[in-house]
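First up is the structure itself, then whatever we jot down about it.
Missing here: one protein chain of the complex. Every other protein chain is in place.
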Amino acid sequence: MDVLMPQLGETVSEGKVVTWFKSVGDQVKPGENLFEIETDKVTMEIQAIEGGVLSEIRVPVGEIAPVGAVVAVIGNGGTAAAPASAPAATPPAAAPPPSASTKSAAAAAPPPAAPAPRASGGPLDPYFEVRTPSRNYGPAEIRGVKVTPLARRLAVEAGIDLGSVRGSGPHGRIVAADVKTAPRAALRAPAGPSSAEILALYRDVPHEEVALDGMRRVIAERLQQASQTIPHFYVTTDIDIGALTRLREDLNAAAPRDKDANPAYRFSLNDFIIKAWAAALLAVPAANAVWAEDRILRFGRADIAVAVALEGGLITPIIRSADAKSLRVVSEEMRDLAARARARHLKPEEYRGGSSAISNLGMYGVREFSAIVNPPHGTILAVGGARRQAVEKPDGSVGFASVMSVTLSCDHRVVDGALGAELLAAFKAIVEAPARILI
Amino acid sequence: MAKKDNGGSTAAAPRPAVNDDIGEATRLRMYRTQVVIREAEQRAFDLFLQNLVKGTSHLSLGQEAVAAGFAAAMQPGDLSFCTYRGHAHTLARGVSIEKVLGELMQRDNGLMRGKGGSMHLTSEKDGVMGSYAIIGAHMPIACGSAWRAQYKGDKDVSVCFFGDGTTNIGAFHEALNFAAIWKLPVVFVCENNLYMEYTPIREVTAVEHPAADRASAYGLESIVIDGQDADVVYRTAQKAYGKARAGEGPTLIECMTYRYSGHSRADPAKYRPPGELDYWKNERDPIRIYRERLLQFGIPAATVDAIDDEVKKAVDEATEKCKAAPPPPAELLTRDVYADGGWAWRN
Partner (left out) sequence: MAELTYRDAVTRAIAQEMERDPDVVFLGEDVAKAGGVFKTTVGLLDRFGPQRVRDTPISEQAILGAAMGAAMTGLKPIAEIMFSDFFAVCYNYIANEFPKHRYISNGQTKCPLVVRTANGGAARFGAQHSQSVENWCMIIPGLKVVAPSNSRDVIGLFAAAVRDPDPVIFLEHKSLYPVASEVPDGEIVDTLGTARIVRPGKDATIVALALMVPRAVAAAEKLAAEHGIDCEVIDVRSLVPLDTQTILGSVGRTHRLFTVEENPRLCGWGAEIVSIVADEAFYELDGPPVRITTPHIPLPASDVLEDLAIPSVDRIADQVQRTLNA
């Protein structure tokens, strides 16, 4: 059977093989790890579905293949069971097809020898008696346009986005010919200098070449696309985090300790920021939304992606329903996700989705910055570091406060200026009176 | 024959009266066969009540002499074909009690490992060429077996057992005509137990003797015999087999008999007139008749009793073996649909 590059989500179009656990000629059992791929920002082990002998590796270590491509072949190791009269055809010498009249018409060219039946997929299951294809190739209808099964398969195999293909079949149906003649979606044709030109520019400057891994590729592609296609605008505000800081200290001090004096919990400032952001999104539900090309999707819960820096890149694991989870649950989840993110052991469903993101560079001394919206999110909140600042007190005297600057980046297609400002104001109000997180 | 005074002597020396055309050995064999059938069928009856015999079961209690007599007169190589009421004919050809009960209990030690069940008992090596559940279907099949013998010059006889109800179905008439015109070496045996399933046969048949009264329509002799007397059955069988082997064609024999149980195990047979069952059980029971016969010949009662005991023990042992046997394995489900052992209809 053919071993395919697995599909790991609708927006993933290819993967890189990083490890083969078996060599050609090895016996493979169903369920055994067969190869490891790098796709998006994680590496994943892929198990063999059927057993047999690994007869061919088509995509070696280090190479990239599109989703659905054949990466290897597992053979049965023996002949497939055939029915009682084995279908090994005996070719006829010549037998022109008879016509309706009593004598045959002028002898046509002899038909070809009956072809040997193509290799079947193995013995049939008496309860199923067919060899149904083991994978699908996407929905039958894309944005109201029907697509034939063959066209769907060809599109996936060629990496073509059916949304951009015009259908020539009945009722505008997309047929195979339409996919075959569609131009390949070119996502990474930069307008700037080519790789060769840049290398030439730095030829005489000592440098190290760093190969692009899957994560780097995806970051490059995704964010370039985001910055090119999403109409960004930015809203900044300063937030007095005195009350939040005191709350955090109080809660951490009150943590019960076990017999080794380890605290049951330890909250970071970011934990509170996540909870406050969740509360803000729910307070301004129109801003808890994403752009879906021909419509807007608005959510009733806050799934928040939180940027985690990794060696060589970053990834944004998602806290689902952050609004409904306690501070403690959010804190523990965040700790777990961050650890697994750094170990590159996140599952796709753990970093796909969400409506908004948070990026915090405060620990680096950054005062403020603007982040790029991660599609398909509607917003991303960039959090800077805390600083002491002189402020005017209500009685007119001067005092000092701990202040943090945050910048909200918005996709103007779904969040307009006033709405973005409203969202940010809601966040500020919650942080400055942090008991509101409890509501 | 003259009554002999037993006087307590043993059967060491052959007694002239018993060693006539039938002989003591054959008689003892026929007695034992009848007892085996009686005990095994009774046991099947009881096991059905315990839900150890499943599905349906058609018993031959009361019809033992027909099976025993026809089987005893057969030679090795003769082939028998019977209906779903076939346990008796299968046991009579020498198939073990364990294999028959095992098949009824649908265990892996059964005659067909549970694939066929009560209605399809088959033992090719014993000449039991199948029990057939579609009424009359096996009559032309027996003709085919006889045709093969005729064609190849083989000397075996094909013997076909069926009930009175069969005599009104199309295949019965096609088979008789066919066998008669080709003069096939086949013997057709009608066990007239007076009931076609739940209805008295005379209510649904245009003639009194459902088989024998049709014989002349096919140029055959009309033969009605007492099916409860194994000696009568044996002699009739011998004659018919001889005729077939000599190339003189088929015989149709109607045996008057009676079944003690209902049509099938599920039938309490309340349609019988009162007294009828008692009459047959008391006056016409084949085993009682034959026991009397043996004693009259001077065979000691102890010998006869010993047979009874030995058979009862054999049935008990077989029952225990079957109870301990597993059901057939799952992999048997799809085996032997085709000659290659498999089931695949496509590549």
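Each chain carries a letter (A and B) given by its place in the written order, and its residues are counted from 1.
Keep this in mind: contacts are C-beta pairs under 8 Å (C-beta built on N, C-alpha and C of every residue); 3 or more make two chains touch, one makes a residue touch a chain.
If you're wondering where the values come from, they're calculated on a predicted model, not measured in any experiment.
> For a quick check of understanding: of B:Thr26, B:Gln63, B:Gln106 or B:Thr122, which residue touches the chain that isn't displayed?
B:Thr122
> Just to verify: which one of B:Phe70, B:Trp147 or B:Trp280 makes contact with the chain not shown?
B:Trp147
> With the missing chain put back, one of A:Lys22, A:Arg152 or A:Lys275 would touch it. Which one?
A:Arg152
> Please give every residue of subunit A in contact with the chain that is not shown.
Touch with the absent chain occurs at residues 82-90, 92-104, 107, 111-112, 114-115, 117-118, 120, 130-133, 137, 148-153, 169-170, 175-176.
> Quickly run down the residues of subunit B that touch the omitted chain.
These residues of subunit B touch the chain that is not shown: 79, 81, 111-113, 115-117, 120, 122-125, 129-130, 132, 134, 137-149, 151-152, 158, 170-171, 174-175, 177-178, 181-182, 332, 335-339, 341, 343-347.
One rule holds in what follows: only the chains that are shown with their structure count from here on.
> Rounded to the nearest whole Å, what is the centre-to-centre distance of subunit A and subunit B, using the mean of the C-alpha atoms as each centre?
75
> Flag every residue of subunit B that touches subunit A in the complex, lowest number first.
For this pair, the touching residues of subunit B are 333-334, 338-340, 342-347.
> Subunit B touches which residues of subunit A in the complex?
Those residues of subunit A that touch subunit B are 80-84, 87, 117, 120, 123-124, 126, 129.
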